[in-house]
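Note that this complex is displayed minus one protein chain, with the remaining chains in position.
Letters are used for the chains, namely A and B, taken in the order the chains are written, and counting of residues starts over at 1 for each.
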Amino acid sequence: MTTVTLQNLRKEFGDVVAVKGIDLEIEDGEFLVIVGPSGCGKSTTLRLLAGLEATTGGRIEMDERDVTGVEPKDRNVAMVFQNYALYPHMTGRRNITFGMKSSGDFTDEEIERRVEDAAETLDIVDLLDRKPEAMSGGERQRVALGRAIVRDPDAFLMDEPLSNLDAKLRIQMRAELARLHSALETTTVYVTHDQTEAMTLGERVVVMNDGQIMQVDEPQALYDFPANRFVAEFIGDPAMNMIPVDIEDGRAVHDAFTLPLPSVDEPASTDRNGAGDAPLGDTQRAVLGIRPEDFHLPDARSDDGLPRIDAEVNVREPLGDSLLLHCSIGATSCNIQAAPRTAVRAGETVSVTYDPARLHLFDAETGDAFYHSESHHSTDEQVLSRASK
Amino acid sequence: MSTREIFDSRIESGLLLLPTLLVSVVFLYYPTALAVRTSFFDSSFGQADEFVGLKNYVTLLTDSGYHSSLLLSVVFALVVVVGVIAVSLYLTFLIHEVDTGQGVYLISVIWPYALPPAVGALVFLFIAHPTLGVLTGPIEALGVDVDWFNDGPQAFVVVALAAIWKQIGYNVIFMIAAMNNIPDTLTETAELDGVGGIRRLVSVYVPIMTPTLFFLVIINTIYAFFSTFAFVDLLTSGGPSNATNILIFDLYQEGFSFFNFGVASAKSVVLFLVVGVLMFVQFRVTDEYSYYGA
Partner (left out) sequence: MVELLQYAKRRAGALRGDHATETTHGASAGTHLQLWLLVFAVVFPIAVALIVSTKETGVVTSLGDLVPGSYAVENYREALVDYRFGRFMWNSLAMSLVIVVGKLIVSVFAAMAIVYYRVPYKDLVFLFILFTLLLPVPVRFIPLFQLMNDLGWSNTILAITVPYIASATTVFILRQHFLSIPTSIVETAKIDGVGPLRFMLFVLLPMSKGVLVGVSIIMFVYAWNQYLWPLIIIDSEANQVAQVGLQLLQGDVQGGQLSWSLVMAGSTLTLLPPLLLMIVFRKPLLETFSIQQK
């Protein structure tokens, strides 16, 4: 039952500014994921929340209590680390109880009862009498989770908890974390560099870069309406294509093509992304963003009245479920995702079309998004209609 | 960015550091300062100290006996360091090369690490004794007249051999760790290139082990200067005719046979400078290597 508020939070290490004044509201019971490249300040933010680092400026509040200078142990948070941080000389049970016993806030019976509960929830009863060296990576992380949940903390802070696991186990543990969260409903802040983890786990996702928050939104909204180039390129794999264009009379003009920009009933995305509402009529330089899967080879869509774009295929990468084509459109390199068994060869020139509802424009200088060819309003319908297919 | 500094009570940390600092100040720093002070005084048992300025140092500068002791120490250190490094390196290489029995070989050559110098000295005194020694007969059969109680160079060799013997263990301990750290792929590349045996040791392993070897050169030098006292004391007492009178033994005699505390203190200060220079060189070179990521 905890909301966490960060106000203008700053952290400097000597000359290096790791966190550049961020504001964030974490809602009660929310699973919030902070994602970003290494060195973006996401782990530092989490450590500031835990109290492991002292803030340089700003405030942290938990349930409207100012905890900025409060010792970690008095914040009632539990942290789960990438390397599990289990005491190697203690059994699973002792690892789970050691911290609780140190705090002195719990009776022995209470501790005993909670350990049994947690062990049941996490299915680690067998591990309680083993030492970490006799556990697999997944088992260790389960015990570490057990240690976190027995204390019934106000918030879980997780620092890349799945990064040391192999790919298969990671997917399994991901589902388990989601299940655990829906059972416990404890406010959770989860840091990762892996966008798939961020998208699948987060109720909301914070994208950070260079000590600043780039965007906070629900996963699908991040994907569909990136607020800037950074988010557009960071979320989604393979990344969104960025094509320099000139905007002239509502059209995007490139050396190799000209395509009309559908007019939007709401002015571009000012509501959620805070992007500017530059008029599309004027001539200006911009960057056109199209995701690889929003390109289509002609046979995929018949005569739709959309312009065709010539793309020369340089390299083809069969990914099994799709075929990724590295192409050149004029002087610009582009990735195009095609149906898996499309007969296209390297060196061939293909004529492609695109999804007119999935165009994004970014300011050439600032990188801020100022146009999405579809409003949020219509997205919801689109989602529904796609889901029904 | 993560930190181990999880406590911040100054009183607690002060209390934790107190015993080490107290003993360091009282029994290490203070006596050293006292030695520096005494080196400017004429001082001996049962008489008041008299300030004499640099007189004790001038004595050292002009005392030819001290000069030869200094030279002797340098030569002795050189012989011991080269001898220890060469023997230990070859031993380590052989142990590294064999497939079986590594553990047994290792323990049978590193045990002298535990050897008390006094024991080493007495055992050497016995086996190489000019009249009673087990080895004396065989060596004399080679045409050498074993007479190191009277022959200076022979005495020097005996003390040096004993000192080398004792230090092999310590050196092999560090060398085997360094050699085992060399990736197998490198050994195999060398083998494929036809670089075998001693050449592989000299041109592949030694360059990679340079940081360790350098560390050992410094440690062995300090050992030769300071920790070989027992060998000299028990084997030769600095003789014959000062042929084994290295600085540390000379200092001991100055202090506790002649009770010239002033001069002895000046000699201590000289020794302090010797350690200081060695340590300084070690830190500098270690730093340099760390830049190369070695």
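Here is the rule we use: a residue touches a chain if its C-beta (ideal position, glycine included) is under 8 Å from a C-beta of that chain, and two chains touch if they have at least 3 such contacts.
These numbers come from a predicted model, not from an experiment.
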item	value
Which residue of B:119, B:144 or B:202 touches the chain not shown here	B:119
Sites on chain B contacted by the missing partner chain, in the whole complex	2-10, 12-17, 19-24, 27-32, 34-35, 38, 87, 90-91, 94-95, 97-99, 101, 105, 107-120, 122-127, 132-134, 136-138, 165, 168, 173-174, 177, 184-185, 188, 196-197, 212, 215, 222, 226, 229-230, 233-234, 248, 251-252, 255-256, 261, 264-265, 268-269, 271-272, 275-276, 279
Where the missing chain touches chain A, by residue	50-52, 71-74, 77-79, 81-90, 98-100, 102-103, 147
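Following the convention adopted for this analysis, only the chains that are shown with their structure count from here on.
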item	value
Chain A and chain B, separation of their C-alpha mean positions in angstrom	60
Chain B to chain A touching residues, read off their complex	1-3
Parts of chain A lying in touch with chain B, wherever the complex brings them together	13, 18, 43-44, 47, 52-53
